[in-house]
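The structure under discussion appears below in the form of structure tokens.
The other protein chains are all here in position, but one chain of the complex has been omitted.
Take a look at subunit A:
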């Protein structure tokens, strides 16, 4: 009976500690492989995948909208209403 409990504890500990170890494994070689794919023409700021493209599009959208907004505010400020 005690052996059973002991074995279950060992299994539980093993799966917990291996999942913790998986998080802290060295993933640099995988990243190196991903980013060293040659001749695909993808620039570094998009080479990571979909998340890169989403973040880029959001940033560029804010840039363009922001430029429009600042021009509007500056023109408004240049012609004050009485």
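Everything that follows uses one rule, which is that contacts are C-beta pairs under 8 Å (C-beta built on N, C-alpha and C of every residue); 3 or more make two chains touch, one makes a residue touch a chain; residues count from 1.
Please note the rule applied: contacts and distances are computed from a predicted model.
Enquirer: Which of the following is the UniProt-recorded protein name of the chain this complex doesn't show: "Cytochrome c oxidase subunit 3", "Aldehyde dehydrogenase", "DNA-directed RNA polymerase III subunit" or "COMM domain-containing protein 7 isoform X1"?
Expert: The chain we cannot see is recorded in UniProt as "Cytochrome c oxidase subunit 3".
Enquirer: Can you name the residues of subunit A that touch the chain not displayed here?
Expert: Residues of subunit A in contact with the hidden chain: 24, 26-28, 31-32, 34-36, 38-39, 43-45, 47-48, 55-56, 58-60, 62-63, 65-67, 69-70, 73-74, 77.
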